[in-house]
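Heads up, one of the protein chains got dropped from this complex, but the rest are sitting where they should.
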Amino acid sequence: MAGRTTTPSQASPFPPAPFRYKKVVGWGDCDPAAVIYTPRAIVYANEALDAWYRDWLGSSWYFNNFKLRSAVGTPNVYTECTYFNPLHPDDRIDLVVGVKKIGNKSITFTMDAVRIDGKIAFRVIQVCCTVDPKRFRGIPVPAWMRAGLESYRESCRKAARAAKRSTKRQGG
Amino acid sequence: MAGRTTTPSQASPFPPAPFRYKKVVGWGDCDPAAVIYTPRAIVYANEALDAWYRDWLGSSWYFNNFKLRSAVGTPNVYTECTYFNPLHPDDRIDLVVGVKKIGNKSITFTMDAVRIDGKIAFRVIQVCCTVDPKRFRGIPVPAWMRAGLESYRESCRKAARAAKRSTKRQGG
Amino acid sequence: MAGRTTTPSQASPFPPAPFRYKKVVGWGDCDPAAVIYTPRAIVYANEALDAWYRDWLGSSWYFNNFKLRSAVGTPNVYTECTYFNPLHPDDRIDLVVGVKKIGNKSITFTMDAVRIDGKIAFRVIQVCCTVDPKRFRGIPVPAWMRAGLESYRESCRKAARAAKRSTKRQGG
Partner (left out) sequence: MAGRTTTPSQASPFPPAPFRYKKVVGWGDCDPAAVIYTPRAIVYANEALDAWYRDWLGSSWYFNNFKLRSAVGTPNVYTECTYFNPLHPDDRIDLVVGVKKIGNKSITFTMDAVRIDGKIAFRVIQVCCTVDPKRFRGIPVPAWMRAGLESYRESCRKAARAAKRSTKRQGG
């Protein structure tokens, strides 16, 4: 950590935070009103979360369920989505994944869809619990997963503070 | 057809309440954990709501947006879903549509997925607003839609009271 | 209908043929051109086929893969779809399932989407092979499945002949 500026990606083996999953709103995901069919926004958010597990945490839903010696499933128990601004075909969004709460047997994520103009199109808050996939019974969040979640949350906080400082310095 | 008793369907031009949309959980709607991929539960709920507009209210989303002289769109501004019990392929559910709140420019619906064993698999609460589809600006809930919503809510209440009386009479 | 003649449903423990899966085209299945997003027509056809296995053959994809002592999977190896007439939201269709060919290790199905005006909206031809799901290797079509497929195909032929006779008798 010595020396001058280090980005989160240099300070840790993990890629930069926050994780931004890029998506272009598809023609086939929009309805005859030419806006996204809203349930599909929630599909997008879960696609981003699937990618976060795979590309950031390094262990996907598939790996967690089927390839780990101590398998762990993370079924959703609650999802909410607030739609702030409409999305049309071809709109480019970043789905920004955040960790809101790390419980004993549950995790709360946020997935914000940010448009190119900086406005939030929709925000998903989602709670999953951790289960033994064979018996579908609750188990504590595994230590390795908790470590990754905490590291990610800390990286996001650092990035947010750095962004704030940078905005101030520029007189923003 | 003589006598005093009338079922809700006889007392009104509308079909019986509550509206139950039947669905069998598809193989393709389940993920490798062999349970429903949870975002698709929200797709199911919206399919049921689309059917409610069409089959109960008598005016579908398509009709409201494109065929009415005074067109009205009902885009979702908020959706939440709580998952109580898992759903597997071939599970038969009734999606029971309820009207929770009729606002000035918004409507709150509930869609409960009831399994054959009477347990609730998931419950969706969803708020839509009423808009002029051409300008995507809020407009008051049209009078004809409000009348239908109130009639439906009243029919559901009557049906609930009748079900309660019937349960009591049977010493339940 | 007097005398000895029996309808296919009386002559066998199976429900009447052909199997017709009813579907209403959803608002969310249509794109901004207000016609069905064509890949979803193929999703509809597979939903109908899933229902055919479950409701006609009596053994669903889920059951075949996970509940049978001698498990059998039927992954698709080829799908084609010809679109003849457009489908709009609220259009009611029957997806009529047919068995075109019963091979040694493969089955060819047809799924015709028939509109209420009798016109075919789209026709899907699909070939699946039969595999041992654990090793994902080809196995012969199991005897019980072959019997059901042949019985269904025969029932469809009988129904077609009866329909033809009935049309003739009416001077059609």
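Letters A, B and C mark the chains in the order given here, with residues in each chain numbered from 1 onward.
Keep in mind that, in the parts below, a residue touches a chain if its C-beta (ideal position, glycine included) is under 8 Å from a C-beta of that chain, and two chains touch if they have at least 3 such contacts.
Computed from a prediction, not measured in an experiment: that's the story for all the values here.
The chain not shown here is touched by just one of B:C30, B:I93, B:M111 or B:C156, and that residue is B:C30.
For the options C:I42, C:V114, C:I139 or C:A159, the residue in contact with the chain missing from this view is C:I42. In the full complex, subunit A touches the hidden chain at residues 24, 26-28, 30, 34, 43, 46-47, 50-51, 54, 60-63, 66, 88-90.
Within the complete assembly, residues 27-28, 30-34, 37, 39-40, 89 of subunit B touch the chain that is not shown.
For subunit C, the list of residues touching the undisplayed chain reads 32-33, 35, 37-40, 42-43, 45-46, 62, 65-66, 73, 75-83, 86, 133, 136.
One rule holds in what follows: only the chains that are shown with their structure count from here on.
Rounded to a whole number, the gap between the C-alpha centres of subunit A and subunit B is 31 angstrom. Each chain gets one centre point, the mean of its Cα atoms, and the points for subunit B and subunit C are 29 Å apart.
Centroids built from CA atoms put subunit C at 40 Å from subunit A.
Multi-chain contact residues, meaning those touching two or more other chains, occur in subunit C at positions 27-28, 30, 34, 89.
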